[in-house]
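One structure coming up, written as structure tokens, with questions to follow.
Heads up, one of the protein chains got dropped from this complex, but the rest are sitting where they should.
By written order: A and B. Residues from 1 in each chain.
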Amino acid sequence: MNEAAAQPLLEVRGLRKFFPISKGFLRRVVGHVRAVDGVDFTVKEGETLGLVGESGCGKTTASRCILRAIDPTDGEILYRTRDGRTVDLARLPPGELRPLRAEIQMIFQDPFGSLNPRMTLLDNVGEPLLVNGVTSRTERTERVAELLRLVGLRPEFMHRFPHAFSGGQRQRIGIARALATNPRLVVADEPVSALDVSVQAQVLNLLLELQARLKLTFLFVAHDLSVVRHISDRIAVMYVGQLVELAPTDALFGQPRHPYTAALMRAVPVADPRVRGQDGILGGEVPSPAAPPSGCYFHPRCRFAQDRCRAEAPALREVAPGHFSRCHFAGDLTL
Amino acid sequence: MTPPTPMATEPLLQVRDLRVSFALDDGLVRAVDGTSFDVMPGQVLGVVGESGCGKSVTMRAILQLVDRPGRITSGEIRFRRDGEMVDIARLPPRGAVMRDIRGGEIALIPQEPMAAFSPVHTVGEQIVEAILLHSHRWGEKKLGRRDARDITVGLFRDVGISMPEQRVDAYSWQLSGGLRQRAMIAMALSCKPRLLIADEPTTAIDVTTQAQVLGLLRELQAKYDTAIIFITHDLGVIAQMASYVVVMYLGRVMEQGPVDDIFHAPKHPYTRALLRSIPGLSGQTRVALPVISGALPHPFNRPAGCPFHPRCPDAMERCAAAVPRLLPVTPNQLASCFLHHDEAELP
Partner (left out) sequence: MADVAGVKAEDRIAVASNWRLVWWRFRRHHLAMVSAGLLIFLYLIVLAPDFFSTQDPERTDARQAFIPVQTVRLFDDGKLSPWVPAIVGKRNPVTLRMEWTVDQQRKVPVKFFASGYRYKVLGLFTSDLHLLVPADPQQRVFLLGSDRLGRDQWSRIMHGTQTSMTVGLVAVLLSVILGVLLGGISGYVGGKTDSVIQRLIELLQSVPTIPIWLALSAALPRDWTPIQVFFAITVILSLVGWTTLGREVRGRFLALREEDFVLAARLAGCSRMRIIVRHMVPTFTSHIIATSSLAIPVMIINETSLSFLGLGIRPPAISWGVLLQEAQNIQTLALAPWLLIPGLVVIVAVLAFNLVGDGLRDAADPYGH
């Protein structure tokens, strides 16, 4: 789905999440970890937006804010509900948030920790149904059977406990649970990174198939560029709590407009021994989000850095239609 | 790049029909079930496989570090030492010879460097300790604590740690993930090993740091000419690092050969399927990837015959009945598959 006409389902504006750092006996706040530091993006209905970055870049925190698993410090998360209203998830009181939870669901990374080990599949997958008003057990059983079939599991398995399943199967169960309430937006947090290579492809295929069949919108959070590339329509790259680049997948991989994105792509080991290269390995380390560098956060590691980059923080600007970059020289660099 | 290893040289390590099993309360798990491969001096051998394929257990067996209830049940691990082959599998795990081999001649870079360093001693102290334990590997002269510290600082410089004089006095928890992994590599190199076992050394770190560590390992390998066994589940890392590749599945070697042949002319259906199923940085996006059907079986429920046959697209009747042997199928490659030969393993 790449239609320009598709309406935005989710619009994130100026999202910030700071965690206080407290010290000493009196737990005095001495600083803040700027985990998410001003993030803007939109997710169009029916598309997959990939959110990619290295650990500590704030991608998980940002996605948890959207799910309101944690409360954002600042910013707006505008969501268009099923009945056409636009609500700001960032400020919604718990009472108004709860009915909306059914529309926004999550797929977890860890297939072992995300299912309640004391409940059968029927109860695990049926739980969202039960708390959202499906109180009849027969109705729930039918729906769970349908969901299990949808994710490629046999409905007879519904009386089994999670410990009887492999990682890939559990991930399917987690997906079935996420789909139980007919959500519109699904936040997938590293859904395949804990899986074996041979199972990864199965789950990716399932997600693509489900999206087409159920008209789902995905926010796909991951660190693996190849996986994100494979599944996303558009990709947002994060670095130290900020978006550094946002573009349609082909444009991003065809012509990255931020030096960090380019370095990230070069760092991915290519599964072809004939393409061996070590040129352009990014030196240094990711700075701490508690004390980010001045100016452009990437300048200490950037081989194109100039005086301006040290002094002035660049803004995220559109350098080509639909292609945004947070670099002073986005238009001039050949990456 | 690494020159192809001349086949004429004698192998440094020969693993022959190694079997390791774990006697658990609920049954016997055959974690390694007849694995054979060679490591040539100065070669980077990549061992690739999914969880439960036995790659880590094989490496622990080579170091005689298989914990109870695990046990090496049969097979040989021949290691060239002072010009003759010793069978590690027959050595007492706590004996003097094994302790000298472990850490002295064969060193390990573990997956999680945080767990490998003690938090109550500085990183430098721990490396100095290791150097003093195996001091004869640094020459005839008796080493003092000062000399060992100088060697450590030199090693830190070699592995690209900036300000090495200060960093040797740091505790492991004061170092970032990348630095910690570099310090771990320095520790592994501290006894001038002839064989380095890297067990998923970059799985826990980020992709840009991974690129740095892989670059470093390649550099060090060229400099010291150490043989490396590189274990990973990441085919990209294997393609970039290894000169020779062993593909494992459920405790058995499915296929082995030079890296270029494995990636460009794979012979075993498992290798082929594995290579097809990974998304890359080129190729069509948002289309169904070719998959390997089914799931990895539970360790208690090993399939009879070829372990891969229930998931194999080319499975024949015979595959369920007999276990194919690992045999040469081209001048360079070995595969255990009845598509290429007829010989079965003796029951």
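The working rule: a contact is a pair of C-beta atoms (placed from the backbone, for glycine too) under 8 Å apart; a residue touches a chain by one contact, two chains touch by 3 or more.
Just so we're clear, the structure is a prediction, and the values are computed from it rather than from any experiment.
Listed residues A:Leu67, A:Val87, A:Ala251 or A:Ala305: the one in touch with the omitted chain is A:Leu67. Among A:Thr81, A:Asn132, A:Ser193 or A:Gln255, only A:Asn132 touches the chain left out of the display. Checked against the hidden chain, the listed residues A:Thr181, A:Asn205, A:Ser226 or A:Gln242 yield one contact partner: A:Thr181. Counting over the whole complex, subunit A has residues 67, 69, 98-99, 101-102, 104-106, 108-110, 113-118, 120, 127-128, 131-132, 157, 159-161, 163-164, 174, 177, 180-181 touching the chain that is not drawn.
Simple rule for what comes next: only the chains that are shown with their structure count from here on.
The geometric centre of subunit A is 33 Å away from that of subunit B, both derived from CA atoms. Considering their complex, residues 48, 54-55, 166-169, 196-202, 204-205, 208-209, 223-227, 229-233, 249-250, 253, 263-276, 278, 281-283, 285-286 of subunit A touch subunit B.
Across the complex, subunit A is touched by residues 1, 50-51, 176, 178-179, 206-212, 214-215, 218, 233-240, 242, 259-260, 263-264, 273-275, 277-281, 285-292, 295-296, 298, 311 of subunit B.
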